[in-house]
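The structure follows.
Only one protein chain is missing; all other protein chains are in place.
Chain lettering (A and B) follows the sequence in which the chains are written, and residue indices restart at 1 in each chain.
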Amino acid sequence: MFNYILKRLLQMVPTLIGVSLLSFVILQLVPGDPAELIAGMDASPEEVQIIRERLGTDQPLYEQYVQYNLQLLKGDLGTSMRSDNPVLQEILERFPNTVILTLLATLVTVVIGLFTGVIAATKPGSARDHASMAFSLFGISMPVFWLGIILILVFAYYIPILPSGGSSEFKHFILPALVLGISSAAVLARLTRSSILEVINQDYIRTAKAKGVREWLIIYKHALKNAFVPIITVIGMEIGNLLGGAVLTETVFSMNGLGRYIIQSIQFRDYSAVQGSILFVAFIFVIINLLVDLCYAAVDPRIRYDRKEA
Amino acid sequence: MSEPKAVPISVQVSSEAAPLRSGLLRQILKRVGSNKRSMIGLWIVTLFILIAILAPWISPYDPLEQNMDKLLQSPSLSHPLGTDEYGRDMLSRIFYGSRISLMVGIVGVVISVVFGVALGTIAGYFGGRIEALIMRITDIFMAFPGFLLALAIVSVLGPGMMNLMIAIGIFSVPSFTWISRSAVLSIKSKEYIEASRSMGAKHSRIIFKHIIPNSIAPIIVLSTLRVATAILSASGLSFLGMGAQPPSPEWGTMLSTGREFLRAAPHISIVPGVAIMLVVLGFNMLGDGLRDALDPKMKV
Partner (left out) sequence: MKRKLLEMKALKTYFHTSEGVIPAVDGVDITIYEGETVGIVGESGSGKSVTSLTAMRLTQGKVEGSVTFDGKDILALSEKEMRTVRGNEMAMIFQEPMTSLNPVFTIGDQIREAIRNHRKVSRSETKERAIELLRIVGIPRPEQILYEYPHRLSGGMRQRVMIAMAMACSPKLLIADEPTTALDVTIQAQILELMQQLKASEGTSILLITHDLGVVAEMCDRVAVMYGGQIVEECDVLTLFTNPKHPYTQGLIKSMPTLDTNERRLYSIKGSVPPPGSLRQGCRFSPRCEYAQDICHERLPQLETVEDGHTARCWLHSDAKEAIQ
């Protein structure tokens, strides 16, 4: 088990390097000279040059890349062109809100998605199966931002019980979490259903039945644990999508989170903030992937001991 | 009862090598036709494609024509879907909007398919270092959620329809790379490929004659489903202001501007959302139906 963790940690390194390289390359592709952008239209060439030196963009690319990596290792994600604050600081001010939103949304996703998938899978072809899958189909086809707007209409305007914006109190998170969660729940419901159906037809389920195990135990103990591997995969993927959807949701609900920060930075052409944010997000993803892999190992003993035999 | 006669070898090999000939195609069409879900999907998609093509002829008004004395009107007989904040007819704007969404979605996916399948087929067929390199890069891209990737690309390129199409085109490439590589790997090991090779066929011939026709099925399914994702993402990006700019009647953009008038005229935001949902639903149902028809066990 320890070896497995170590191996996965080591695999993280090239991915992180790849991401930092990618991020660097993308920024270089942005048209225009950042120094000129910062200095403004009426700046003199000397002023632009000063800014250029300060940014380090007058160095050859290779050196810039090295500088860039050194900064990263120190935890410096650059300075916001808009506010002059360190990007990392601005991210950390807002990130907790996004985290809370994502966690709540994940909770909604898992509860609704698993439940819907299980009730569909346990009576395939029945009315409840069709209803669950219809819900799922609509859920994956609905734009997240539209659902948010509809819910705002219903719960903030017509029946004013929840706020339509902000992120300072817990109640601000209810609607956004629901919105985000439902879209992902739809995806999870389908996957759970097909995963369980596949497991239910396996021989070892027949053995359990032949031993006299109770019906619900067969589903929740024998089938579900085996169905978990693909389910965890999807949950991991969905957390990724949730972070992506958080961008939209935070915008719709005017929440002060990392998603909205990214959008604002893009709109204001604050490229260092954008770059820093991308890196930060990528780093979070890599961590999430690692955690998901560890979950696999916890659930499926074949992965734990020897990959080959899985 | 007599035993079946032995079939000549040449017939056996060629029927193996070209499984998408008429018999199988008819079978597939029959299965799609009998699946209610995919038929509904097909109707919806066809409907929207027709709307998109015929938009200039079926729109009652010019989608860009402003009418200051008819602002924010609710749905009525003269304007079945109401008017927006500039007095423009919503119905016409929805019709024209379908052109944008469908074009971005379909063109985007076509780009993805071309590049993704090329990369995946090369990776799967040639193996070794090439495969390792391609797949490693693909893995890095796949670790990112698609929407954020598209957002990153659009933020670099700048807003606008063209850039939106490019971003959408790029963000689906990893999926197609992955799936075509899997398909290639599973076909590569089949005997008729070895038979072809031993008869001296060139790589390109093998690829185009055997490998691609056999890997088409999952690609078709994935394409349909990715159009759905593409349309959703494109409208999301437009909602954020990254895509088509006003006064363009893109559905996502309309939703975004409609937010300001949510209380007074909710239809401005509701209607485009319904349109998006319907078209995406159509493609999803069609994709599901195709998947069931082509191979219910396909892991797409």
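Criterion: a residue touches a chain if its C-beta (ideal position, glycine included) is under 8 Å from a C-beta of that chain, and two chains touch if they have at least 3 such contacts.
All values reported here derive from a predicted model rather than from experimental measurement.
Asks: Give the residue, chosen from A:Asn226, A:Asn241, A:Ser265 or A:Asn289, that touches the chain omitted from the document.
Replies: A:Asn226
Asks: Tell me, which residues in chain A touch the chain that this view leaves out?
Replies: For chain A, the residues touching the absent chain are 202-204, 206-215, 222, 225-226, 299-302, 305, 309-310.
Convention: only the chains that are shown with their structure count from here on.
Asks: How big is the gap, in whole Å, between where the Cα atoms of chain A centre and where those of chain B centre?
Replies: 23
Asks: Provide the residue numbers of chain A that touch chain B in the complex, in ascending order.
Replies: Going by the criterion above, the answer is residues 14-15, 18-19, 22, 26-27, 29-31, 137-138, 140-146, 149-150, 152-153, 157, 237, 240-241, 243-245, 247-248, 251-252, 262-263, 266-267, 274, 278, 281-282, 285-286, 289.
Asks: Of all residues in chain B, which touch chain A in the complex?
Replies: 136-137, 139-140, 143-148, 151-152, 155-156, 158, 228, 232, 235-236, 239-242, 252, 255, 258-259, 262-263, 266, 269-270, 272-273, 276-277, 280-281, 284-285, 288
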